[in-house]
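Notes to accompany the following structure.
Missing here: one protein chain of the complex. Every other protein chain is in place.
After this line comes subunit A, so read on.
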Amino acid sequence: MRVASDLAKCQGYGNCVAIDERHFDLDDDGLVVVREEHVTQEERDTADEAIRSCPVAAIWLEDVR
């Protein structure tokens, strides 16, 4: 799986970063930056929690094609 994001939706809550620093960060405008796209099986639970914590659903997981 890999992480995807939509900057038009992001409002810089930063919840994702607080939960999963490996995959998410904030840029200078305070909006989400995907640091690492790839999510391993071991990292899946943490990434899911970060995604669930986003109030505006600006991040999600998708299959690697």
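Quick notes
Just so it is clear, a residue touches a chain if its C-beta (ideal position, glycine included) is under 8 Å from a C-beta of that chain, and two chains touch if they have at least 3 such contacts; residues count from 1.
Note that contacts and distances are computed from a predicted model.
Set against the options "Aspartyl/glutamyl-tRNA(Asn/Gln) amidotransferase subunit C", "ANTAR domain-containing protein", "ABC transporter permease" or "Ribosomal subunit interface protein", the UniProt name belonging to the omitted chain is "Ribosomal subunit interface protein".
If you put the hidden chain back, the residue from A:6, A:21 or A:49 that touches it is A:49. Within subunit A, the residues in touch with the undisplayed chain are 11-15, 26, 30, 49, 52-53, 55-56.
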